[in-house]
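Removed: one protein chain of the complex. Kept in place: all other protein chains.
The first chain written gets the first letter, and so on, giving A, B and C; residue counts start at 1 in each chain.
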Amino acid sequence: MAKPKPLEQLQLELVRLQYWLKCTGQRLLVIFEGRDAAGKGGTIKRITEPLDTRGYRIVALDKPDSREATQWYFQRYVPHLPAAGEFVLFDRSWYNRAVVEPAMGFCTEAQYRAFLDAVPAFEKLLVDDGILLLKYWLAVDQKEQEQRFAERAHDPLKRWKLSPVDLKARTKYAQMGKLRDTMIERTHTAHAPWFVVDFNDQKRGRLNLIHHLLAQLPYREQDIPAVELPRLKDKPRREKVTAKALRVPEVY
Amino acid sequence: MAKPKPLEQLQLELVRLQYWLKCTGQRLLVIFEGRDAAGKGGTIKRITEPLDTRGYRIVALDKPDSREATQWYFQRYVPHLPAAGEFVLFDRSWYNRAVVEPAMGFCTEAQYRAFLDAVPAFEKLLVDDGILLLKYWLAVDQKEQEQRFAERAHDPLKRWKLSPVDLKARTKYAQMGKLRDTMIERTHTAHAPWFVVDFNDQKRGRLNLIHHLLAQLPYREQDIPAVELPRLKDKPRREKVTAKALRVPEVY
Amino acid sequence: MAKPKPLEQLQLELVRLQYWLKCTGQRLLVIFEGRDAAGKGGTIKRITEPLDTRGYRIVALDKPDSREATQWYFQRYVPHLPAAGEFVLFDRSWYNRAVVEPAMGFCTEAQYRAFLDAVPAFEKLLVDDGILLLKYWLAVDQKEQEQRFAERAHDPLKRWKLSPVDLKARTKYAQMGKLRDTMIERTHTAHAPWFVVDFNDQKRGRLNLIHHLLAQLPYREQDIPAVELPRLKDKPRREKVTAKALRVPEVY
Partner (left out) sequence: MAKPKPLEQLQLELVRLQYWLKCTGQRLLVIFEGRDAAGKGGTIKRITEPLDTRGYRIVALDKPDSREATQWYFQRYVPHLPAAGEFVLFDRSWYNRAVVEPAMGFCTEAQYRAFLDAVPAFEKLLVDDGILLLKYWLAVDQKEQEQRFAERAHDPLKRWKLSPVDLKARTKYAQMGKLRDTMIERTHTAHAPWFVVDFNDQKRGRLNLIHHLLAQLPYREQDIPAVELPRLKDKPRREKVTAKALRVPEVY
């Protein structure tokens, strides 16, 4: 078996993927779900690092404001769906209502049930419209999660990421596991399957996820045409700002 | 003189800055302008790399659609301004109308003049409202820019970033320099000064810019309080997905 | 049989309906479809005339801009769905893709088919979420429609409403009738039935529609509580603008 590609090479493939999206006008939506500290944010960073900032968007929505809370449940997510050529990454998603909200008491039992009923139909509408949809669950054992929490609590630069909700969620690990299973049972469909990734080793988890993501999409065929740079007529100039502005001091 | 901090340390400071924004509810808007290949995108990536994805947004707007083109010029930028605690990074900005658009003939002479008249008042409204606004011009000599273009044209994974507009802009280096000077002359104000950064060496340019950015903001005083993790009652559990889902193969 | 209520009385009932929406937080969406000159706009005006401007919205979307055209078909309609207490009136709707677009060649055959497949599921999501959805088709014979077109073409203040698309649609009366039947066959569902209203007599059509609309909704039970105005302490003052402003001359 061939040696798996290192991160750098996967990131080059991601650039190819983005180019393919741009050329074909395909729309890609990837949902990242998982417990706190599972590694969603870090994975998203690794994926987007090599990409052109025009062309992808990371969507991490806050809790709904008071007006949004009365609207159609999916309404606040819809404006963020990808247009032609766009790659959208959801750091958490509508699945908040499947695990976090019921565990924390942020939604009613009726809202929870209605959500599970609605999701497959909603996602089918998107997929039938041609949106490429991938859903990942980043799995992490409680022992590992606790270790990461401990590191965060210890690290003065990370501990502020531990919100009161995170701390409360710690005590609900088992309950959230059941909710996750119900979520997958009810929303793992042919048109929008769930992919579970072991993230107990974050670095390997990230590589496996990116490798898998790339394998789902037929981006390879796209050839990037050569670009020719005509010779300039004049000799190159210096960028000399003559207008009065402030110079950033050269400390480095 | 003390040795300047390496990138890693600057990035830790950026985390502190984000925490300060979050705690104080301050709003930060940073505008990155400069020629193609000057290094705007790479700098934005280095800045946001260490940050919590909730809390910052990169804004790189496409050209206006047909309806937007008839609206108040600043209208399409306004929805992206930062709310409390947010850090917004503009990869190009309303200053498109100061350099790129007039150089390329994408706006009329009257629109160009109206823009230069309007900018100081518009930015003053934002600053008076309490938004922290920083504007950077990343300066790069034509020789260096040409080298980067040549690299891009050569690299099969980068050459697709060279748009026809980029290629046309190559031939207008001198004209765009004049437009840049006029822009700075007209929009370098006490409330919203321009900072010019030498980006002929991208790595040093990035460090100087981040160092300077941090020095503008009084984020240091904020102390990040300790977080205590109460002991869990039960022994840690495994994340065992019993629902039927697809496993991402462990290639790594 | 009791004499039917005149328009004034129906409009009072509409006020009661709006109050009921406000008190209960119910959300009402009414879709008005029909050929050009059928009477959609006039009906919407009669319905909204008595209502508090806070609380209802008329939505008459233009054709999609270039970016919207690549998004999920329903995406541009979703932001206009009603929040708690709101009454939204759609003057044409997503059903553009069922009649006007295929008749005029504004969509592909594949898009047309995909739309018919998607609508029932999309509307079910809204209805299951609790949105009250009513769909009316305003029916008008071609003879009557022609008469109205002739009046419009004659009237210097109305003829500008006759767009080139309207004129082209005139010649497609029969084809659009077939498309309307297919639309109803495919999207007349238990959760979102179509109601057809005879609008050959516009005045009676409007009354019948409003009467029917009111009968669908259990707004009557809501009692509007009395309001007590405490006596003011001082004697009433004049509104005397002492600041320098311009007075609108009293011509009447």
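In this section, contacts are C-beta pairs under 8 Å (C-beta built on N, C-alpha and C of every residue); 3 or more make two chains touch, one makes a residue touch a chain.
From a predicted model like this one, the values you see are computed outputs, not experimental measurements.
In the complete assembly, the contact with the undisplayed chain comes from C:R204, out of C:R113, C:H191, C:R204 or C:R220.
Mapped onto chain A, the interface with the missing chain covers residues 62, 65-67. Across the interface with the omitted chain, chain B contributes residues 25, 27, 67-68, 70-75, 78-79, 81-85, 114, 117-118, 121-122, 124-126, 128-129, 131. What chain C contributes to its contact with the hidden chain is residues 4, 12, 15-16, 19, 22, 35, 41, 44-45, 49, 52-54, 58, 60, 62, 91, 136-137, 139-143, 145-146, 149-150, 152-153, 156-162, 167, 170-171, 173-174, 177, 180-185, 188, 193-198, 200, 204, 207-209, 211-212, 224-230, 232-234, 236-252.
To be clear about the criterion, only the chains that are shown with their structure count from here on.
Here the spacing of chain B and chain C, counted between their Cα centres, is 43 Å.
Centre-to-centre separation of chain A and chain B, using mean CA positions: 21 Å. Each of the following residues of chain B touches two or more other chains: 62.
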